[in-house]
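The complex is shown incomplete by one protein chain, all other protein chains being positioned as in the whole.
The block that comes next holds subunit A.
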Amino acid sequence: MSKLLLVDDDAELSSMLEQILTKEGFQLTLAADGETGLERALSGSYDLILLDVMLPGIDGFQLLQRLRQQGRNTPVIMLTARGDDEDRVAGLELGADDYLPKPFYPKELVARVKALLRRSPNTSVRPEKSEYAGFVVDPSQNEARCDETRLELTPTEFDILRTLVRAGGEVVSKDALSVAALGRSLAPFDRSLDVHISNIRKKLPNEPERIQTVRGRGYRIVQFS
């Protein structure tokens, strides 16, 4: 049974989501403010965290930042009621795996949670090691290297890189990458994949453009000489 942590100050919404997610077979823990949320996220071992942005005390962004700084790569879905795109993407840039703007259909939330849990490395289908153009991705060791430098990737970033490396220089469409890494197709105007790619590039030791954008088609890894 997967363990989830829901950090949201909206008690009514939390209790209703608890009913829904419990019925879906998840074990849910609630936290109503940032401090409690961070404490629980750091102390317990959760398979996934649902994180609201506007929280009393430290807000969702700060919580996520501290969580990642502590080296915790627990998958995180941001729930945000603020409208602007910047706000949505901001969470991804800080290392969230996915976001869901409020209001959302509860079924959509359940689907996203399941998708993220399904693709996480422990349950991956083909755990063999793959190599291409200086990249080595080893799902069994949960380890990714670029030119012998170990990359600190979140599970989502790990899956994106693994898919690209396995394609061996072929272009992988954005949709395929999204399905592989986030377990879902891309919605229109969804920039989450681009943000994840940009996060991976920032973590490469050199030549971020070796993960190449092929306009209108997707991404691929190019040989770097």
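Everything that follows uses one rule, which is that a contact is a pair of C-beta atoms (placed from the backbone, for glycine too) under 8 Å apart; a residue touches a chain by one contact, two chains touch by 3 or more; residues count from 1.
Operating definition for what follows: contacts and distances are computed from a predicted model.
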What does the UniProt entry say the missing chain is called, choosing from "[NiFe] hydrogenase diaphorase moiety small subunit", "histidine kinase", "Branched-chain amino acid ABC transporter permease" or "NADH-quinone oxidoreductase subunit K"?
"histidine kinase"
Considering the complete complex, of A:I58, A:A81, A:A111 or A:V179, the missing chain is touched by A:A81
From the list A:Q19, A:Q70 or A:Q212, which touches the chain that is not on show?
A:Q19
Listed residues A:G71, A:P103 or A:G216, member touching the removed chain:
A:P103
Which subunit A residues would touch the chain omitted from the figure, given the whole complex?
9-13, 16-17, 19-20, 54, 56, 81-84, 87, 101-107
